[in-house]
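Reviewing the structure listed below.
For this depiction, one protein chain was excluded, whereas all remaining protein chains were kept in their positions.
Labels A, B and C are assigned to the chains in the order they are written; within every chain, residues are numbered from 1.
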Amino acid sequence: MKALVYQAPGQKALEERPIPEIAAPTDAIVKIVKTTICGTDLHILKGDVATCVAPRILGHEGVGVVAKVGPGVTTFRPGDRVLISCISACGRCAYCRRGMYSHCMTGGWILGNTIDGTQAEYVRIPHADTSLYPVPDGADEDALVMLSDILPTGFECGVLNGKVEPGSTIAIVGAGPIGLAALLTAQFYSPAEIIVIDPDENRLQVAKRFGATATVPAAGDKAAQSVVAMTGGRGVDTAIEAVGVPASFITCEDIVAPGGTIANIGVHGAKVDLHLERLWAQNITITTRLVDTVTTPMLMKTVQSRKLDPTKLITHRFPLDRILDAYDTFARAASTRALKVVIEA
Amino acid sequence: MKALVYQAPGQKALEERPIPEIAAPTDAIVKIVKTTICGTDLHILKGDVATCVAPRILGHEGVGVVAKVGPGVTTFRPGDRVLISCISACGRCAYCRRGMYSHCMTGGWILGNTIDGTQAEYVRIPHADTSLYPVPDGADEDALVMLSDILPTGFECGVLNGKVEPGSTIAIVGAGPIGLAALLTAQFYSPAEIIVIDPDENRLQVAKRFGATATVPAAGDKAAQSVVAMTGGRGVDTAIEAVGVPASFITCEDIVAPGGTIANIGVHGAKVDLHLERLWAQNITITTRLVDTVTTPMLMKTVQSRKLDPTKLITHRFPLDRILDAYDTFARAASTRALKVVIEA
Amino acid sequence: MKALVYQAPGQKALEERPIPEIAAPTDAIVKIVKTTICGTDLHILKGDVATCVAPRILGHEGVGVVAKVGPGVTTFRPGDRVLISCISACGRCAYCRRGMYSHCMTGGWILGNTIDGTQAEYVRIPHADTSLYPVPDGADEDALVMLSDILPTGFECGVLNGKVEPGSTIAIVGAGPIGLAALLTAQFYSPAEIIVIDPDENRLQVAKRFGATATVPAAGDKAAQSVVAMTGGRGVDTAIEAVGVPASFITCEDIVAPGGTIANIGVHGAKVDLHLERLWAQNITITTRLVDTVTTPMLMKTVQSRKLDPTKLITHRFPLDRILDAYDTFARAASTRALKVVIEA
Partner (left out) sequence: MKALVYQAPGQKALEERPIPEIAAPTDAIVKIVKTTICGTDLHILKGDVATCVAPRILGHEGVGVVAKVGPGVTTFRPGDRVLISCISACGRCAYCRRGMYSHCMTGGWILGNTIDGTQAEYVRIPHADTSLYPVPDGADEDALVMLSDILPTGFECGVLNGKVEPGSTIAIVGAGPIGLAALLTAQFYSPAEIIVIDPDENRLQVAKRFGATATVPAAGDKAAQSVVAMTGGRGVDTAIEAVGVPASFITCEDIVAPGGTIANIGVHGAKVDLHLERLWAQNITITTRLVDTVTTPMLMKTVQSRKLDPTKLITHRFPLDRILDAYDTFARAASTRALKVVIEA
């Protein structure tokens, strides 16, 4: 089968690889219908993700059709259309029982990381019963691909952890795909003000179309000052970090109101300064989270009932044999205006 | 009247001062029966608290008898015995309505800070109706003095924010009076393991007597390594920072389990390193809080029903005219083994 | 001044009455700009509300201008435009401190019940600081009149108590003004399905326009059977009772899914059968609540940010001197299609 393989830092190729086999009784083999590329895939390709050792088939998102199941799989049968979660969960360990699938003791984020992933014609899914979701009849599969990772990530790490509430004032720092996913799902809770901060004017325009009530160009301390001014000096109830660099986290520290929450989504490569000399008395909460995808069933309902249209995030489409072009388009987002690219196998 | 006055950084004296007068309709004048000294008072004396301008009568804790009330006070009458909250709350502003009295727009921590405090024969209490609490008949007033600040601080900032639960594993970094208050009140929730970390062997012994299930001498990285080892490599569900220096906060970062909480109580004078490059994926929560004293009525019930005995924290007693000795004893806690000193007016 | 006075069961009149005076330091006198009529007023007029003794000026909703304040009022000044809460709250008692203003020990629902109310040119408001809310500049005062009672009632008793969530399935039994207020505010949380049940076809049409995803004519057991069928046999996550009669509560028992919630809003005059022989094992929650109006500031933000348009509920307008016509129109809602009538003083 064809597969996009990470070969070494800086190197990837579309290779011919064997179709994966059932390796454990709880595995399923899924034929990929659609997949996509995540910012994390770019990090892996740079060599920044130590857990991912080349050669590795990348990809942790997708929709497909079950081809085979192991004897321990009870929920799915060959022919079932399924949404693949980016997080594999055994459903049995102490973390899974708490709904913290991200830290599943034999799963978590393994697809396209420690085991081969979804940017291929077939993929092996461990713990299939609790890591796949049935595709409802008539569902828009483009929309569902966005539910493998990006929507639950924006929602769980940003919106739920950020305790977004009706009437509240929130800011989202970063209007890339993840920040926009937080923007879309924050609106489930009817906040009064949604301020989006980003250096890219195009992305701010997109944010406006997606429901931001105000946008602020990111530029050093000024962005924080603008947000504080916009809120009458009070700051925001929820500041969502959707970039993953110290400067954007500091912006969150600078704009959070007393009693507010900083919800970190960004993947950070360096420590940041936490200004406890100022924040210790501000009654704030800071959260971090690797997405658990526990909200996938709920997000599917919001998509089915048209409360959420994640296809807004899709800007480009490619067949699997042009996935290298898809990577190129996605990597040069500033000029291509790419948000999410859908790859059809 | 006699009053302990902060005169300048490094200087304090027991002075003769006029008895305070009602200044607003919602004020009460309270004759002090018992008061105490807080670690914050020592910070003020060093000149570290910018909001507190000399000359100022110190003190924000105490039990007393209402001497006079303004025309807007409806809950208290002269002669009523009252517990004084360290936090003054108007009960009307947006923060007070959320129970965030610490950020009351015309109150908060003002006693012995921006207005004269309780280390005197009399004190003026603004917003008396919502800043004083009636002393129940037969209550132990020594116990109640501990409810002005230290118990609600340990409980709200450490235990409640730290989400201590039955069966959970918690660590308290710092076994001074505040850490010990967290230790006492954490036991309301029956955690399975309570590990206390402190450099002072005497304080660790006290912690054992107060309910710690294990103690660890604080000594660089080793304390964190010990705690991680004690928990089978998993870390603690709740790490309570009760010191206020970067090293102890870093210890909390090092010992918190995935899904756990770092509850900061300490008053910090410097920023700390937040290791997001490691913690971004650990699903942790970090909280800060200036005590709101919203749990004072509840804590009074636990004292009255003997679930909590805060008098354990009292090591020394002085009359008001020996308050300088009390300060000396409290400041040299390592050698005097002082925890809380009660001063009787 | 002119005032609508309940004279005896079945009797009311527009009378000339003295303008009220400040009676306690925390009182304000408010000149009414707009008021409205509540279903509860009709109950009083029938003689069904034992606490309300004739003669009494009715009304517990309204917007006005502060005319006078007592010496203990610190938040408002004459000339301030204010929203009047249907619930008077001292902000000091144990219930108020828990946010349970409905059970304020010296307040609660007293306006137009145990003291004179708002269907008059002036009204005396006890505990003014914590029972009035400033009208934001440029606010639509018609919208705000709906925030005195009906919107917080639908929201707090129905939506918040009912734990409405994104993607959930809810049913509202009763499409009168209160049920419709629940319908409007339920949408803050983006439920996937909102089923409204009522015998009145016109009200079902209104419900559809206001956001119901399905409507069911109320007719004995059949309504419940229809709802269960609509949900694939599972039932609803949240059933909101907005009528106040046994049959509609039983409908809620019949349609609530395992793990679901029945949130009662209705004012009941009789006991109901609770089928514990069936429900004991269904993991359900039943809630009752007299509105606390603690969410009034939040609801004002949603109105100001146009997430909520309560003026949709207003069907008729009358000047104060035609308030008897307003009562007639409101009482004959089935034929007049009245929802809320605004009365301008």
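One rule holds for everything that comes next: a contact is a pair of C-beta atoms (placed from the backbone, for glycine too) under 8 Å apart; a residue touches a chain by one contact, two chains touch by 3 or more.
The structure displayed is predicted, hence computed values, not measured ones.
Checked against the full complex, the one of C:Met1, C:Val228, C:Leu274 or C:Met298 touching the unshown chain is C:Leu274. Of the listed residues C:Ile29, C:Ile284 or C:Val341, the one in contact with the hidden chain in the full complex is C:Ile284.
Contacts to the hidden chain, counted on chain A, fall at residues 25-26, 71-72, 74-75, 90-92, 94, 96-97, 99, 129-130, 294, 297.
Residues 95, 98, 100, 102-103, 244, 249, 258-259, 264, 266-277, 279-290, 292 are the ones on chain C that touch the missing chain. In the full complex, chain B touches the hidden chain at residues 165-168, 187-190, 192-193, 213, 297-302, 304-305, 307.
In this text, only the chains that are shown with their structure count from here on.
The distance from the centre of chain A to the centre of chain B, with each centre set as the mean of the Cα atoms, comes to 41 Å. Not a single residue in chain A touches at least two other chains.
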